[in-house]
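Please read through the structure below; I'll follow up with questions.
With one protein chain held back, the other chains of the complex are shown just where they sit.
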Amino acid sequence: MNTLLLSADMPTIEFPGIDYLALSPLLIVIGAACVGILLEAVLPRGRRYLAQLVLTIAALVAAVVLTIVNIVDGTNNPVFSMTGPTGEPVRVDAVVMDGPGMFLMAVIGVLGIIAVLLIAERRVAAGGSFVAHAAVAADSQADADQSKLPGATEVFPLTLFSLGGMMLFCVSGDLLTMFVALEVFSLPLYLLCGLARRRRLLSQEAAMKYFLLGAFASAFFVYGVALLYGFANSVQLVDINTAVRDSGNSQVLLLAGLAMLSVGLLFKAAAVPFHVWTPDVYTGAPTPITALMAACTKVAAIGGLLRVFNVAFANSGDPSAASLVWEWRPLFTAIAIATMVIGAVMAVTQTDIKRLLAYSSIANAGYLLVGVIALGEAVGATLFYLVAYGFTVLAAFAIVTLVRDSNGEATHLSRWAGLARRSPRFAVFFTLLMLAFAGIPLTSGFSAKFAVFSSALDAGQVGLVIVGVLSSVVLAFPYLKVVVLLWLSEPVEDAPSVSLPSFFTGTAVAAGVAATIILGLAPQFMLNMVEGAGMFLAK
Amino acid sequence: MELYAPIVVLFAIATAFAVFSVVAAPLVGPRRYNRAKAEAYECGIEPTPTSAGGSRFPIKFYLTAMLFIIFDIEIIFLYPWAVAFDSLGLFGFVEMVLFIVTVFVAYTYVWRRGGLDWD
Amino acid sequence: MTPTYYLVLAAALFTIGAVGVLVRRNAIVVFMCVELMLNAANLTLVTFSRINGTIDGQIMTFFVMVVAAAEVVIGLAIIMSIFRSRRSASVDDANLLKY
Amino acid sequence: MSSFPFLSALIVVPLIGAVITACVPRTKPGQAKAIALGSSLLVLVLTAILCVQYVAAETDLQFTEHYPWVPDWGLAFSFGVDGIALVMVALTALLTPIVILASWNDADVEGRNVPVFFALILTLQATMTGTFVASNVLLFYVFFEVMLVPMYFLIGSYGGKRRQYAAVKFFLYSLLGGMVLLAAIIGLWVASGHNLDWQQLVADGPVQGDLQYWLFLGFFAAFAIKAPFFPFHTWLPDAGGAAPAGIAALLVGVMDKIGTFAILRYCLPLFPDAAQAFAPLAMTLALIGVIYGALVAIGQTDLRRLVAYTSIAHFGFIGVGIFAFTTQSGTGAVLYMVNHGLATGLLFIVVGMLAARRGSSEIADFGGAGKALPLLAGAFFIAGLASLALPGTAPFVSEFLVMLGAFSVNKTVAVISVLGIILAAAYVLWMYQRTMQGTLNPQLKDVAAMRKDLTVREKIVVAPLIAGILILGVYPQPVLDIINPAVEHTMTTVGVTDPAPTTDQVATGDN
Partner (left out) sequence: MNELSAFGQDPWWLILAKGVVVFILLVVLTLLAIWFERKAVAWMQVRPGPNRHGPFGLLQSLADGLKLAFKEDLVPKGADRIVFILAPVISTACAITAFSVIPFGPVVSVFGHETPLQVTDLPVAVLLVLATSALGVYGIVLGGWSSGSTYSLLGSLRAAAQVISYEIAMGLSIVAVLLTAGTLSTSQIVAAQQAGQEINLGTLGSFTIPGWYALLLLPSFIVFAISVVGETNRAPFDLPEAESELVGGFHTEYSSLKFALFFLAEYINMVTVSAMATTLFLGGWQAPFPGSWWPGANEGWWPVLWFFLKIVVLMFGFVWLRGTLPRFRYDQFMRLGWKVLVPVNLLWIVVLAGIRVGSNEPAFSASWIGLIGGSFLLVLIAIFFWPTREPYEAPLEPDTGLGGFPVPPMDLKIPPSSRTKQIEAEREPAAATGTVTGKED
């Protein structure tokens, strides 16, 4: 077959049956994003904000509810299924709704709701964190003129698109869907990064860096997909696994493809050495978007890694083909170690809270990678870690948005000195979050670390666990530094004040803090849930 | 490949002709140097200086280029679908309507935001 | 002609693109290098489609093209906005975010 | 045995007290102090009942309670005390009200939150008690780590100069130990087939193979930092020097004991082979600590730091006692933990009183102060004598037991540790001489507070401690009766028997 296009008298094509209920969360989120675009087009400017907000939240809530319904239903199958010519079922699983996938979708949905609350905040900073007209040149007179205008409402549909892409990313059954999902969630993020109201140049710079490096990484991803397609003659994860098992095929293609693919995935997860964008982008992006990236993108990226490595490259239970795991595991171990160590060490030297959290997010990517490398049973622990980390980091960035002076958010650490005097409640929350990051027991951070490290040790990854615990000591230092600043330092001149959060930010902070405490005090229910999510559907 | 060979031949002939013309032109024509001739034409006045990296021009052109890309992509998807339409049947129709509607959403947005207006 | 040559060509293009991203300083050029990489991937996909005798690779090329187009749209918008603010598209000039 | 959940109550009561205290408005510090004191006294009463009801002859854990928490990790609220834990609980319960009383006015500084100060002390008490009564390894770890948070804020927010540095250093050192411990606990969890209940672990027998050694090292490192043993000790002088006097007393008097307590509780029974294999190393570290701590203490110019260094020396003794692996030495070590808590607690508190009057804890700022402050000087002297383990004071008994046990195993160790006693005499007496005796430092005349001897509150603070030191010095038998079976049981699980029967007749508590 030499031609791409089918001629008219071709035999009729088999069409997959589609489980629309299983697919409904994705359809709702993406559909709502499209409706959001239409609302932008038809509603007068004044009414857009409310309509978009309601639509966005409603869509995400509906998606989460439907996902939970699906989980309860026990839908654990490929969404696309069809019958082959001889009557036996044939998989076309572009989308696989298995336990971990749906769990990740629900997590992204819930974290997304909180992030949307932050994005919707318009009282703390007059008009919100987003610029009204992004096309206006930064620092021009026109830019100053528009500083009082309410922010663009396009951020809502963009966020929805991004979240929809993330959800799809976690349940993709083939690499092509994964690639498309990767772009669907990345592209809106690139834009959102450049929409900050204050410090526009910084924001635009962040967007450019994120975009160029992100596009670079996704080029690697797609080249990896191409090589793996050459290797396995299919991009379905299960087919790749089959090909890996009976490998009469070229190992060069497999390993090169795997390496390229990993570059793309690790970039999104912000793992060393593909992390260089993280601090800059986290600093430059509007803080609600930073929160979105730190929480949801992390979930999606790690979810993708989990799926790829557990389904396509794991070949567990087949000792003859175990060589592949042997091939990639040492390299990934090195990456995970480097990520943990560099993230932790670099965090120590930071003087800006957003950069600090960025490096901490890199280090946390390392801990998550430990869970990825451990494979198998560690999936549940990794999911738990994602939930715990997501909530905590959201709350942390939510608080960062509140500390403001006349120039907007005061993110330099020196400005935070002695803030506890002026607003002890905020300081208590932030301290709690910092302790959670540091992994102190009774916070979610400890539960998460324990879960991941214990399952990693179960899988025999002793070295990783040791590096993990040691790096988390190093990582504790910057968090302590913040706590010291908050409580023990003298306030600076014209210190920033902590704005009174409105309902939105308040809810976000409360949710994050509550989750941090609950997952620390009573993690069992969540452990049951991640355990109940089971394994990735590999057959 | 045999199908493509004639195209290459035709292309080669066309290129050869064009290259011959461009190469021949300065050889055949006269050459009488005049500084004014070498200037870019601007109705007789000294030409506008252009910046080193090319000049800036209205954003509309970029916008048009982007719109073109979007719709070109739509066409890319429409062609195979159209050719295989009869074997795709109802399923293909519904899918493509969904696709067109999606593109239309973006199109509507652009329209309403003045992206299609050329002032 | 062996299809393998196309693979080699694609790999070379990909490498050129990757190196270009790393060494070039103009955002637009960097961006074009990324596009080159994507097209190298496309070439690889099509070649493998031919070698393997399945049509999937060609279909994937469509999707990659779509994504590339979307990237162009987004990327140009971002680069334009920064260019309008700074009057420079050099990635070296964008240096506010450094420590 | 009563069905009343004593051990939970010991943790919950101070926690509730802490919450109530923290809720008191800042403008009413008196109420907060009263609530805190009341809560700690209630705990003291509960502890007293507990001690009475404790059956000394029983070697198993008593007052056990068990509530599930996170079954997936083998984490449960499992409580239980043996003799060792009981005396530590009692020490905590005793020291806390004294410290609260001693620190009555410590937080009354502009800009400092008094209710929170006392709430933190109560929280600290709850977590420290938790570490002693936990019978689940992970639960122990939870208390062990959470304990850092109140202590961190107590040092960092209410301490003296360099408090931020000291607080962070303390926290990071402890966290380092804690994380290593966490890794080891996870390793234990994996090795034991997902079980972290202490009784179950002991019943199942030790972990097999090389893993035991690694796990032991993980546990030991954490506890050695906590204790602190040389060379993990550098945080203690900073923390002890920067913390408010009462807090320093709690820090050295109780919190550091958790390290040695945990070695006895976890390192020895769970990893007996490793414990024996590493005993020479541990013993060496302990001995270095004895000598090094004493030598450095002599060179100190600051009273608080001096006391902190003496503690390092004393912890060396405790270490020697533990790793000599005899019942006498072990009993001595545990008794030493109690006595040291009393003695050093008193010393820190008295030093705090001195420093509060003088506004400085530099030795050079004193001199001949004893004449104006006879009672204070007396208390200081008694505390000092207890610190150098003079016969008649409580530490003597324990030090003697430790030496005795050590001698029966390794004479060199015993000889070297005797050197430590001599050095102790040197630093204590010299310290007393430089501060209290001799010619009056002329600067002291200008300080009005230096002419004010112990107030009633301060008398109430020092009296029970002095009484305890003296009583236990002459009649330690009741405490030994509680400790001895537990230590014996521990040594049995390690698999060692006392080497020479000749020592039996000397052993005081062998019944």
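Just so it is clear, A, B, C and D label the chains in written order, and each chain counts residues from 1 on its own.
One rule holds in what follows: a contact is a pair of C-beta atoms (placed from the backbone, for glycine too) under 8 Å apart; a residue touches a chain by one contact, two chains touch by 3 or more.
In this text, all values refer to a predicted model and were calculated from it rather than measured experimentally.
Where subunit B meets the missing chain, the touching residues are 2-7, 9-15, 17-19, 21-22, 24-26, 28-32, 37-43, 45-51, 54-58, 60-61, 64-65, 67-68, 71-72, 75, 78-79, 82-86, 89-90, 93, 96-97, 100-101, 103-104, 107-108, 111-112, 114, 116-119.
Going forward, only the chains that are shown with their structure count from here on.
Rounded to whole angstrom, the centroid-to-centroid distance between subunit C and subunit D, based on C-alpha atoms, equals 65 Å. One inter-chain figure worth recording: subunit B and subunit C are separated by 19 Å, centre to centre, where each centre is the mean of the chain's CA atoms. Residue positions of subunit B touching 2 or more other chains: 59, 80.
Counting partner chains per residue, subunit D has no residue touching two or more of them. Looking at the complex, you find that subunit C touches subunit B at residues 62, 65-66, 69, 72-73, 76-77, 80, 89. Residue ranges of subunit C in contact with subunit A, taken from their complex: 7, 10, 14, 17-18, 21, 27, 30-31, 34, 37-38, 40-42, 44-45, 47-58, 60, 63-64, 66-67, 70-71, 74-75, 77-79, 81-82, 84-86, 91, 94, 96-99. Those residues of subunit A that touch subunit B in the shared complex are 4-8, 10-13, 15, 34, 37-38, 40-42, 135.
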